[in-house]
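Encoded as structure tokens, the structure appears first; notes follow it.
Every protein chain of the complex appears in place save one, which is left out.
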Amino acid sequence: MSAIDTAPAPVLRSFLRLVGWSGLGLIAVAVTLSDFLAPAPAGASGLGPLLAAPSTLHPFGTDLLGRDVLSETLHGLSVTVGRALLASAVAIAVGGLFGAVAARLPRAAGATLRAAMGVFAAIPALLLALLAIGLTARLYAPLAAGLAAAPLAFVRTHDRVAAQRRSAHAEYARAMGIAAATLLRRDLIYEFRDTFATVAARALAAVTIILSTVSFLGFGATPPARDLGLMIAAAKTSYLYAWWAAAFPALALVVLILCARLAAGLEEGERP
Amino acid sequence: MSDVRRILEIAELTVAKPGGGAPELDRFSLTLDAGESVVVLGETGSGKEALVRVLGGFADRTDQIAGTIRFGDGEARPAAKRPRAPIRIAYLPKPSPRSFVPHVGVLGQLTRVVARKLGSPLASAGEELRLALERLEGAPAPALLNVKPRLLDPVCMAWGLLACACAQTPDLVLADHALADLGPKAVRTLLAVLAAEQKRLGFALLYATGGLQPAARLGGRVVVIRRGRIVEEGDAARLASGHAHGYTQTLYKAIPRLSLAESKGRAAARGQPLLQVFGLDLVATGRREGITFELRRGASLALVGEEGSGRRELVRAVLGLARAPAGRVVFDAVDLNILSQAMASRLRRRVAFITGADDALDPRMTLWDTVDEPLRAHLKLPRDLVAGYREAALKRVGLASHDGRRTVASLGAFDKRRLQVARAIVAAPLLAVVDEPLRGLDAFAQTIMREVLTDFRAQQDSAFLVVTSDFTVAQALADEAMVFKDKKLVERGLIVDILRSPKDPHTSGLIEAVTLPGLSQNPPPV
Partner (left out) sequence: MLEFAARQAGRFALGLVGAAVLATAISTIASPRAPGLAPFLEAAARRLWAFVHLDFGRSAISGLTAVDVLGLRLPATLELVLAGGAVALIVGTPLGLLLAAGPVRRAAAPLMQIVTAAPVFCAGLALAYGAAHLLHWPLEVNTAVATAAPIFSRDMPALKLAALPVLTVGFAGAAAVQLALRRVTAEAAGEAFRSGLKRLGLSALEIEWVYAVPQVIAGLLASAGEIMLALLSAAVVAEWVFHRSGAADLFVKSVALQDWNMTALILFIFAGLAFAADFLGRVGAYALANEGKS
């Protein structure tokens, strides 16, 4: 067999996308209804014995302060999702849109921007996010995570659109007097209208990882608003003998990222 | 013929795709002797592809094959068993950069092929290939082939492939549309060399093609095939003479011929100047002997020359896409080079392109959006009016039955080509630039494309600037011509005058390249 086809069968592909989007839908429902679904309000401590194993009363057990892990996980999930949505909006706007526009700027300006973004893209996004938070305040963690994820998106979109701009059909269009603004609008449409859901889901997965890691390192959410990363960080001291306090938030986090990735249609990013 | 070695005997060969439908090739039988040549002539999808596939030993796994093949002195074996040929078969494909590894020189890859086929070490295979190239009259030096495929010009690549086939000292050469995309003059030279090599090496030649030029030039037998069946088989000269099957006759009638009769000419030739070019230089020579010409409204001019002769550079300079080293271009009474971007693009709205390059259309756009583009970009028209123009244009090029929401990427080369014409029709341009419009199409599509273009020219009063290497195309679409060689203008004048008495030997070469032996005496089509 000479040709290797690595893509999954189309049926499987669309099925997995469907799974991803339904998962995200369920998560959205759980997040909006978290106040009703959770047995206890956010941060309510002393609800049971400290570090109680999962039982019928506390299905996910309790943590160091006697908080119900199920309720906390739901509340944490809603905090994480809200912040991740904000961050991915920033990442798409700064990275994607700006990248597409920069590719159509006059050559010198575009190249300078591309080079500057290239420098940022060579620094791990996690460090960039940490730095941005350190320079401002923890409050801006979602913005920082979005900005940190932006350079890579910028570089990718820029290079793709720049290739379009250099393409033969774009040259013919210019030769026939089609305005540059029309061509830019067309590139934006084809880059984003048809693929917006995919781009958004992929960005969601990327920023969720950054945000939760940042929180885990203590730079993200501040109590009482605890997100999943912070919950896992807090449970770290006891998780070797009381696994539930860390395992369930981690599971929620993994499911969120997995659903976002499946919804993005198994796209794992192209070559930079 | 008993003393001649039989090379190939195909009996009742049937090739079908799974899932029913008509077979691609239906009970096809053919014999071929050493030194003999057969041209298999048919349109795309006529079954010649399946024939080459089976003979070359690279049939698809899903192909359902019946019938027998006998190679050389061997036994007749079922074709489905993929018998290993006891004779040497050389494959001569169409020169395409895509069939080579992009990052390695072409020469090295061809050497490896020769080594593999001859079972010899690379060094001696390289020597064989070099000798074969030197034997071919007019072939480029081996060093010229040692570049990456993308940078190699198709004619050079064709020479390399031909040398590679000859170096294998084959018993049978399978030419698979081998010269389809080249200019007529290159095709003529390469076919002559192929015929000479065949005489020298004595191989049998099976030439699958959609064009009539090989059939007319190679002589020998011609097998006309349609929908998997043989329509007719016979001597090339007889088929051309008109005593042939109806289908064959229509094929031969459609062959473009040069006409020496005075063309009617269009009255518009005395219109206002649309395009004036003063002293344009294509190469920075420093001498002041650039090209000066004028194109009036509704007039037509062909720039004739081979690939790389400077026609395209001239067009690019004329349209302000690239700056020529020297000279001035005035379009519609305005100097393009002094205009601002916005003003220049306003002028360019009156220019339309039709090119033989398949990447001239945005592959992401739909069919309808592509045709609408000139209207939407420049005018504010109600939706139904736009749809009306679009429908009319699509009907005229024969694309009206296609689903308009299909993307351009999903269209074939011929459909893309016609779509370009539809877009040009909608744009109602002052100047239509037509650049090698027939490149890469088979003879049947070429015929229709010619009709579409002449219809376009007849209906609109646009001026035409035609870039081509084929004088028949030039004559069909233009009245005057300028002939280029090596970035220099060698001859200009009315096409009829040039055809009657070419002054430059290069021009006569170009004319001879499209004058097919035994056909040109036929009366010109109406």
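Each chain gets a letter, A and B, in the order it is written, and its residues are counted from 1.
Here, a residue touches a chain if its C-beta (ideal position, glycine included) is under 8 Å from a C-beta of that chain, and two chains touch if they have at least 3 such contacts.
Since the model is a prediction, treat every value here as computed from it, not as a measurement.
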item: Option from B:64, B:120, B:146 or B:337 whose C-beta touches the chain left out; value: B:146
item: Residue touching the undisplayed chain, where the options are B:72, B:108, B:398 or B:509; value: B:108
item: Options B:48, B:70 or B:117, residue touching the unrepresented chain; value: B:117
item: Residue of A:30, A:89 or A:131 in touch with the missing chain, whole complex considered; value: A:131
item: Those residues of chain B which, in the complete complex, touch the missing chain; value: 56, 58, 90-91, 93, 96, 98-105, 108-110, 112-113, 116-117, 146-148, 151, 164, 168
item: Those residues of chain A which, in the complete complex, touch the missing chain; value: 2-9, 12, 16, 115-116, 118-120, 122-127, 130-131, 133-135, 205, 209, 212-213, 216-219, 229, 232, 236-237, 239-240, 243, 246, 250, 253-254, 257-258, 261-262, 266, 268-272
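The definition used in the following text is that only the chains that are shown with their structure count from here on.
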item: Rounded Å distance, chain A centre to chain B centre (Cα mean); value: 51
item: Contacting residues of chain B [partner chain A, same complex]; value: 319, 321, 341, 345-353, 355, 357, 359-365, 373-374, 377-378, 427
item: Partner chain B, residues of chain A touching it in the complex; value: 167-180, 182, 186, 190
